[in-house]
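And now, chain A:
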Amino acid sequence: MVDAFAYVPAVVLLPFFSFLVALGAGKYLPKGGAFGGIAATAGSFLLSLWIATAVAGGRAYNETLYTWAAGDQFELTFGALIDPLSALMLVIVTLVALLVHVFSLGYMNDEGETGLPRYYAGLGLFTASMLGFVVADNLLMAFMFFELVGLCSYLLIGFHFREPGPPSAAKKAFLVTRFGDYFFLVGVVAVFATFGTAAFAGEGSFPALAEAALAGSGDVWTPGGLELQTWLTVVGLLVLGGVVGKSAQFPLHTWLPDAMEGPTPVSALIHAATMVAAGVYLVARMYGFYALTPTTLAVIAFIGGFTALFAATMGVVKDELKQVLAYSTISQYGYMMLALGAGGYVAAVFHLTTHAFFKALLFLGAGSVIIAMHHNEDMWDMGGLKSRMPVTYYTFLAGSLALAGIFPFAGFWSKDEILYEALVHGLNEPLLLGGYVMGLLAVPVTAFYTFRMVFLTFHGEPRTDLAADPEPVRWNVKGPLTVLGSLAVVTGFINMVPVQKVLGLEGIDYLHRWLDNEWGGIEGLSSHHYADLGPYSSGYIAGGEVPTVLVGAAVSLGLALAGLGLAWRLYNVTSPTEHTAKLGGIKDVLYNNYYLDELQVWIAYRTEDIAGGADTFDQGIIDGVVNGVSSVSLLGGSRVRRIQTGLVTQYAAMLTLGLIALLVLLGVNGGWFL
Partner candidate 1 sequence: MSSVAPAWSALSPALLLGLTGLALLLVDTIRPNERSNTSMAVVSALGALASLSVTVWFVIAGTGHADTGGAITLLEGAVKVDTMSLFFTAIFASVTALVVVAAHDYFHDHQRPAAFYSLTLFAATGMALLAVANSLAIVFVALEMVSLPSYALVAFLKKNRGSVEAGLKYFLIGALSSAVFLFGISLVYAATGSLIFGEVAGQIESLDTLSGVAGIGIVMIVGGVAFKTASVPFHFWAPEAYEGAPAPVSAFLSSASKAAGFVVAFRVFTEAFPLGASLAADINWVLAFGVLAAVTMTLGNFAAAVQEEVKRMLAYSSIGHAGYALIGLAALSAGSAGNEAVMGAAMAHLLVYGFMNTGAFLFVAMAERWGIGRTFEDYAGLARRAPVACTAMAVFMFSLAGLPPFAGFFSKYFLFMGAIENGFLWLAGLGAVNSVVSLYYYSRVVRAMFLDDPATPSALDAIDVRPTALYAAVVFAAVATVLLLPGFGPVIEAAEAAAAALF
Partner candidate 2 sequence: MSDWIAIGALAAVGLLIPIGMMTVSALLRPSVPETGKSTTYESGETPTGGTRIRFNIQYYMVALLFVVFDIETVLLFPWAVIYRPAIEAGVPMTDLLWPMLTFVGILAIGLGWAWRTGAVEWARSSRAASRKTERDINT
């Protein structure tokens, strides 16, 4: 039998070839090279499935494939690490990439876009870099592909480079993520300096070395006699800088909403399912390292919880379809970070999986709506699309239910597990409990904005002529939607922990068992091992595990339903209005109802106020800081250049002064004048 793992490089290289083909010969190919991309990603997908089967067969793979440069102190190598986590991620990325390629036929080709070879080349390169990132077996290789991913997003977001918006959005995405990446780079260097290796897995890997060093065996370098625990925390936080940038966590999240300027399939691929996932994936990949430093975990959890709530509130006031989705993406990744910080490694990967499917679905659904609406994205111009585009509606609805966390859709299971983990671990950790509360508060907000979006877009009466007569979409749009729609419904069932706990059924938490190396994997990279390392202990409310599960699930589902209901009341009407205060003026409404409406309106207003405040903060402070730093640099630059006066005698004078300064410096240092 041929070894599946021999084809690991092929998974990465296939999309890369499609990139080369589209770049070199795209002009001469039908559909601008789309079919090459589809074939390549399909191939990668099949290979990934095969590899996942091999992992399920009890095997794993951790090999150095290519030694790039071997220096005196350290070396750069390329390798592949296939364990349950990366195998799962490979399947997700290749599947979403394949569907996005197919969808692009409808969104780009059928819409008569120009520059298609460039587009497909970008998609191919992006997929290849993301896959390279997924299989990376060491931190440096991961960093390089991480950067490539960033570069590709720059190219793809700025695809419509002749318009004013996209280039600046692309630049912002690039710069903001790179800002985080510089911390990451310093972190990589620090890892090398500390451990002399950056391998993820195996005996000599840096998480293993860190663990051994903390246990008192093994000798690692720390700068300036810093205590080991402190230094590991610093390193962890540095790497986290890159994660915060890529996964669009507060305060480096600003690029993601702007990045919606890119073509919608790109948003689906990059900003929903893969690139933003890279940050979370990285934390999961080196979770054995993070689990050693409680401070870092707490920071991750708190950032995650805060981002989840913060972004969700902003999603409430957005009028454009993709903007709402953008903020929901930020918010959902906040949940994953919360899970990771709370010690819920499996929960985070679970939510990563379900979110990849339902968020890709929502973006592609939005793309379908945008095609129908001739690229008008304002939800207030839509309405009543339900009957005119049923496939889009029902799949979009499935995705929305998943996003809102309604039982039994995928998002319910994963979000519930995250909140559960945060709760049971947070009972003993105040900071974590804070994260949990914020996560919980975000639940009704999420449900509210999600269904506000659904109702405004699909329900009621058409509010414009465009919406009354939408452009039909073809199979290449509906196909991917259907696939993802079914996945959004069923993915949750791979990990029904609550059911298992309540009913006492053993063995239906497949994802848990998968990530716990039950079928196969690499020693030291199992959720079990991580749980042993982690600093947390579990506490329960209402007297035990089962009641805690039930209470937690009930609370989050109840809150989600409350948010949904609020949206229903405000927006599922024939002609919803932006300022819901008008509802209060209707005379024939019953007094009680009136009072309720008032409350609803008040809540809606307050929410909007908070959201508006957050939005202002976002635009004013964060952007202000970024702009401020750059203008200070430029100002410094224009001061510096003034010393170049053009007068050669002044140059000679300054040269002499510099020489004298050096003489004095060394003279004083060496004591020549004494």
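How were these picked? Simply put, all candidates are chains of the complex that A comes from, given by their letters.
The working rule: contacts are C-beta pairs under 8 Å (C-beta built on N, C-alpha and C of every residue); 3 or more make two chains touch, one makes a residue touch a chain; residues count from 1.
Small disclaimer: the values here were computed from a predicted structure and weren't measured.
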Which of 1 or 2 touches chain A - same complex, any copy: 1
Contacting residues of chain A [partner candidate 1, same complex]: 67-74, 76, 143-144, 147-148, 151, 158, 161-162, 167, 171, 174, 178-179, 182, 185-186, 189-190, 192-193, 223, 630, 633-634, 636-638, 640-641, 644, 646, 648, 651-652, 654-655, 657-659, 661-663, 665-667, 669-673
